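Missing here is one protein chain; the remaining ones are kept as they sit in the complex.
Moving on, here comes chain A:
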Amino acid sequence: MAIDKSMNVLIVDDYKTMLRIIRNLLKQIEFHNVEEATDGAEALAKLRGGNFGLVISDWNMQPMTGLQLLQEVRADGKLKATPFIMITAESKAENVVAAKQAGVSNYIVKPFNAETLRDKIEKVLGHA
């Protein structure tokens, strides 16, 4: 299944450096329509006001965590089918299980490389 790389992608992380890294890696794999949010509330507002084909979010954010953002997205009738990839340093099994139960589409543990990001996006969007 061909992936539409012109889709809007929302990246969410409270570390500006990480947003910059992910944006540049996405650009290298030809996703050019990338928007950023630095916390869960801003992300939700952007998601509800826009048309995004993919969310890539960190977990460890305050006050709304990435897991809570995922739960909000899955509970929203309009957004619930949006593919959601968690990129996080949280690598305990309990975190992965909680994310899966909340409906995460895929899970990338930091530090990650460009190849892993490309692979997970292709898997998620290939199944979308």
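Note that contacts are C-beta pairs under 8 Å (C-beta built on N, C-alpha and C of every residue); 3 or more make two chains touch, one makes a residue touch a chain; residues count from 1.
Methods note: contacts and distances are computed from a predicted model.
According to UniProt, the chain absent from the figure is "Protein phosphatase CheZ", selected among "Amino acid/amide ABC transporter membrane protein 1 (HAAT family)", "Protein phosphatase CheZ", "Phosphoribosylformylglycinamidine synthase subunit PurQ" or "Transport permease protein".
If you put the hidden chain back, the residue from A:A45, A:A75 or A:V97 that touches it is A:V97. In the complete assembly, the contact with the undisplayed chain comes from A:I21, out of A:I3, A:I21 or A:A41.
Think of the hidden chain as still there; on chain A it touches residues 13, 15, 17-18, 21, 24-25, 28, 59-60, 65, 67, 89-98, 100, 106-114, 116.
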